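The complex appears here without one of its protein chains, the remainder shown in place.
Then we have subunit A:
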């Protein structure tokens, strides 16, 4: 490989060892998406991290555990979970907030992690599918998904379950029609919808009894 298209072939750089200015990045494709939220969050960002340019160490609390990870400001929570923390239970189906596969809980609220920047989630409690079960004891929603066969390929499933748990907590699973509506942000191409509905409704009726 002698082509000049392989600039670093001999000495591959380490991940994120660069010190590029944030402005330089924001001139790129992500610039528009990044600018508004960062402007409003700037204060908090400086409070948690010493520098806001290039990659910084941030600390995320995921499933009650603190993780320090070095990321650039443009890195989404989804890619931080999947690519840096090896928490691959959270899935990427579209990366654009269109499918729900990446749903996690942030401070108990369902959130699309592909539309969420990791640097903005410091000091918050993030729960992923890996944090739902207590050891070997499944969360009732997980058990209900197995019981009602609310999954086939399983790729949308973590997002469905995180949405389902939140849907019940929000009180949006009190009727079939309401539950269908509030679970409609999570696409399932295998078409497990009637079974997903059955699982979420069963957990909702149990928790209302309890």
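Things worth noting here:
Going forward, contacts are C-beta pairs under 8 Å (C-beta built on N, C-alpha and C of every residue); 3 or more make two chains touch, one makes a residue touch a chain; residues count from 1.
Throughout what follows, contacts and distances are computed from a predicted model.
The listed choices are "Biotin synthase", "Xanthine dehydrogenase family protein molybdopterin-binding subunit", "NADH-quinone oxidoreductase subunit H" or "Nitric oxide reductase subunit B"; the UniProt protein name belonging to the chain that is not shown reads "Xanthine dehydrogenase family protein molybdopterin-binding subunit". Among the residues A:59, A:184 or A:205, only A:184 touches the chain that is left out of the figure. For the chain missing from the display, the contacting residue among A:119, A:156 or A:203 is A:156, taking the whole complex into account. Interface residues of subunit A with the unshown chain, by the touch rule above, are 1, 3-9, 12-18, 20, 25, 28-30, 72, 74-75, 79, 82-83, 86-96, 98-99, 101, 128-130, 132-133, 138, 142-143, 145-147, 149, 151-158, 161, 177, 179-181, 183-197.
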